[in-house]
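What follows is part of the complex, with its chains left where they were.
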Amino acid sequence: MTFNTFGHLFRFTSWGESHGEVIGCVVDGVPSLIPLTEADIQVYLDKRKPAQSRYTTQRKESDTVKILSGVFEGKTTGAPIALIIHNEDQKSKDYGDIKDKFRPGHADYTYFEKYGIRDYRGGGRSSARETAMRVAAGAIARKILGKSITIKGYMVQMGDDKVASQSYDLKQIDKNPFWCPDAKTAARWGAKLDAIRKNGSSIGAVIEVVAEGVPVGFGAPIYKKLDADLASAMMSINAVKGVEIGDGFASAVLSGEENADCMRVKNKKVAFQSNHAGGILGGISTGQPIVARFAVKPTSSILTSVDTIDKNGKNTTIMTKGRHDPCVGIRAVPVGEAMMACVLADHYLMAKAIK
Amino acid sequence: MTFNTFGHLFRFTSWGESHGEVIGCVVDGVPSLIPLTEADIQVYLDKRKPAQSRYTTQRKESDTVKILSGVFEGKTTGAPIALIIHNEDQKSKDYGDIKDKFRPGHADYTYFEKYGIRDYRGGGRSSARETAMRVAAGAIARKILGKSITIKGYMVQMGDDKVASQSYDLKQIDKNPFWCPDAKTAARWGAKLDAIRKNGSSIGAVIEVVAEGVPVGFGAPIYKKLDADLASAMMSINAVKGVEIGDGFASAVLSGEENADCMRVKNKKVAFQSNHAGGILGGISTGQPIVARFAVKPTSSILTSVDTIDKNGKNTTIMTKGRHDPCVGIRAVPVGEAMMACVLADHYLMAKAIK
């Protein structure tokens, strides 16, 4: 019953609004004696930071993280770790239309109806700015998991342009502004997104996150299944509308024979012959790579005027000016990685407790 | 941290194994003074019950539910409601191969590796038999929600054969053994599944569940988003590999203009012009129908021999005889409905507490 808290044993609670003075989170359940510096966290925040290319929002934020507690002489103490990031580019402006009108596709209407009040400045609490704290918590989660577990996210589809899985080249991911695992596709995406951006439009995307090195036995039966927790984690990211594990929706078209991940023993180790399951069976990791995928809808903030209503129940139209990501999928990549890290760190601790 | 418990305020804890004497659950958080009989629950269990057509497992279970506590003089008292169902068709047999071999696609290997022990009889705890208790809990959830909220599930895809959304006719759902909203498609599926069944093979499916009458304001920000809870709920169902809300993965190919659910005021009521969002914005219900979809992989139990290993780490093969569902998607329909009901009842209580 924790609206703003994620996780069971490894837990973080985030707070703050898009245009408040500062955002932050408290990370609880971190084992002691783990070396931790702000730089360990900053490296991941820098991946998510806005305005790194012309393809993301031009809001200027250094997203510099500060550790306020829980670390002593360079090591975690077991006490809660409080992190903050000052909002730098939230200087007061005329919020104009969005103060009184509900932007379609945004949480404006639902927040106002539920709470009777709404911090409309930049989306307030419902802004994707909150995801910076997920990335920060995810950096700590990675420290808990250690170097034997690696997590890698990348964008595999923008609009209807998909990277064919046989073209995946993970070395490409960091070499283009889209975290795209294929150079040719990245080039096409660049051209496409330039056009979309100039039109003030936006486009959806699909992101894949893979964790390698996860041992067999993470996860737990029935309602703490590793895949159920991953589904919740990914779906909780702003703009996400779908989550898949392994073959996902494609598994609906398979026969049992096609879907079987056969097993062999090789060099005294278990070797699966395929990974349709995405590394999870019965909610528990198999030792294979954990593969999750999620769909991100197009940014709802667009320069086209659309029909909506205002808070007085009158019909009106709105056109959302401002500094928006034409494809929020790009910046969702480090967020998806972070959520994968948090889920795994949580299940790592649970697996230590009970098996 | 509740391995076998689902929910926050409306909660149920299930227990029992496929071939144990009895399975059960305890439903907690049910408001008092709600009329409740075993018949109220049985009607939903009867939808999920095996052997209702030749297209599902031929295991014979009446799935007769018994209320053991929490109801007094026909009404709920606020005390926990314990439910049990006796397993009738679990009579001892030679479990043969599955005792020592790991069936690909099943939880055999992961359970054994995690726990060092495995109740192999019919899948033990990892059997989909557990979903009977979800359906029972879901029936109570529906009583909490009342008649103004209706929940309807149906199968929209079997293998590669999809029902076109323009052909949906919800009156058809109860008229064919597939909960298919289109008579013609149902006929095709029947022929197809007969062939699959006779071959001892299996096939995947996609199920859609829609809740109508949900008021605006169910759900909560960030980590208790209604869609995040739905994703976890659906993904926790056996064999589910993907979950979508509203347009789901299809939203990746949309532009912001296409994806905008415009709003108008009509007769002093808010009217959305479309429902790409599936009734949820910012994790909170909009008042539109809540639309969730999930993909079910093909049954892993097939009559074809596949490569696997045994618990001594030796290579072997296995062919899974027995009474299996050729398409588990069929019986997943009432389970998906139940999980939708449970999530909504939980959020109904949460919305009463905090807004």
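Should a chain be cited, it is by its letter among A and B, assigned in written order, with residues numbered from 1 in that chain.
Quick note on the criterion: a residue touches a chain if its C-beta (ideal position, glycine included) is under 8 Å from a C-beta of that chain, and two chains touch if they have at least 3 such contacts.
Since the structure is predicted, the reported quantities are computational estimates derived from the model, not experimental observations.
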Overall copies of the shared sequence [whole complex; 2 in view]: 4
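Here is the rule we go by: only the chains that are shown with their structure count from here on.
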Computed distance of Cα centres, subunit B from subunit A, in Å: 26
Subunit B-touching residues of subunit A, taken from the complex the two chains share: 1-6, 8-9, 14, 102, 104-107, 109-111, 113-116, 125-126, 130, 157-160, 196, 201-206, 216-217, 219-225, 227-236, 241-265, 268, 270, 273, 276-278, 280-287, 295-302, 304, 306-309, 313-315, 329, 350-351, 354-355
